[in-house]
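Note that one protein chain is taken out, while the other chains of the complex remain in position.
Entry: subunit A
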Amino acid sequence: MKKLLALPLTFALAASALAACGPQEDSSSTGGKKETASDKPEKLVIWEDQEKGAGTEDAIKKFEEKHGIKVELKEIPMLDQQEKLRLDGPAKKGPDVITTPHDRVGPLAIEGLIAPIEISDDVTKLYTESSINALTYDGKLYGLPKSTETPVFIYNKKQMTEAPESLDDVLAFSKGDKGGAQYGFLANWTDFYFANGILSGYGSYVFKDDNGTLNPEDLGLANEGAVEGLDYITSWYKDGLFPKGIIGEKAGQTIDGLFQEGKVASVMNGPWSFQGYKDAGIDIGVAPMPKLPNGEYVKTFIGVKGYNVSAFSENQEWAAKLVEFITNEESAKTRFEKTAEIPPVVSLMEDPLIADNEAAKAVAVQSERGVPMPNIPEMAEVWAPAANALQLSATGKSEPKAALESAVKTIGQNIKANHSK
């Protein structure tokens, strides 16, 4: 019986194996780049960040009128877009343009989900250099910037009459009467995102910038400047000006809570926090970060949100044109009016619309002083060890130099483990 069955079974297996010779069709059916500019598509699809559609609608209408191409706008939370594109793209249901925070540009480009775009220098000159750098990976431009954000100095006007010039003044204020608050100034400096401003201001860097290309093998987080910077950060904790309760994962929430209760006179935080503070009834003032004791500016991390062209788009040239159109000066201005997103457009920095808006002006000025967050995927390995070093130093468990050297070693190991190609 068994023998009898074995024969047809092997036959069936062999047959299926023989049949399995793969796709016979030619590969010419895929690849979206063959369209020429003259082939106008009927429709382009753009994925906009949630609740930000209002800022882009006008520009889209004008684009439709000008080119006669219908543009469909869908609002999808920005951080969900990449995940969706991964599945919708290959299924040909994806968009032509997506919205992305710039630190995702590197990984997305490696994965092949977004396509580089050809934009003339005349156009790129419109935007701040750092925002264009932020959207460039491996020497290729992957999109155009829509908005920029970076941590700034936010103060409670009831407790602090005007923003201090330097952090030394802030220190004196914190050691003095604090305007009646419990703390003069709090910042989440055990979170590397905020702390890097200080470290970079003293001369550190995360990855060495070799003419626009970041070198993941050259780590600058344990150089002299970094140690000096961490020494400075640690002094705030050592003197008890920063309580232990704002160390670690939940520090940001704690600081927000204290500021909203009026217990802190000033904090370092990004534009995303403005509304929450205002809702809590705090009369806030916003200024660029005060200068460091060494006279340098605080070089905060800049985040740039940009529009990128999907690699699955069959009309990449037209998609690039759409990106160019909805980020141009006029569109950016409308966007700022509607959604208060601060555009990194050089000419708008001087525009009264932004120059007279204290908060927007502060963010715009600080953005020019900062450095873009690295957009290479190796950055994912930096956050945890760097935060670790900051925590160990802030709690006094480790000397700044030792903590940073250990972090750089771990980052190097993890980059080797996770990113060797």
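Operating definition for what follows: contacts are C-beta pairs under 8 Å (C-beta built on N, C-alpha and C of every residue); 3 or more make two chains touch, one makes a residue touch a chain; residues count from 1.
In the analysis below, contacts and distances are computed from a predicted model.
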- line: Taking the list "Cation:proton antiporter", "BtrH N-terminal domain-containing protein", "Sugar ABC transporter permease" or "2-oxoisovalerate dehydrogenase subunit alpha", the UniProt entry for the undisplayed chain gives the protein name "Sugar ABC transporter permease"
- prompt: Of the residues listed, A:Ser166, A:Asn223 or A:Thr254, which one is in contact with the missing chain?
  reply: A:Thr254
Query: Among A:Pro77, A:Gly212 or A:Gly245, which residue is in touch with the absent chain?
result: A:Gly245
Field: Residue touching the undisplayed chain, where the options are A:Ala54, A:Ile110 or A:Ala355
entry: A:Ile110
Hidden partner interface residues of subunit A, rising order: 1, 4-5, 8-9, 11-12, 16-17, 19-23, 27, 29-31, 89-90, 107, 110-113, 243-250, 254, 311-312, 377, 380-381, 383-385, 387-388, 391-392, 395, 398, 406, 409-410, 413-414, 417-419, 421
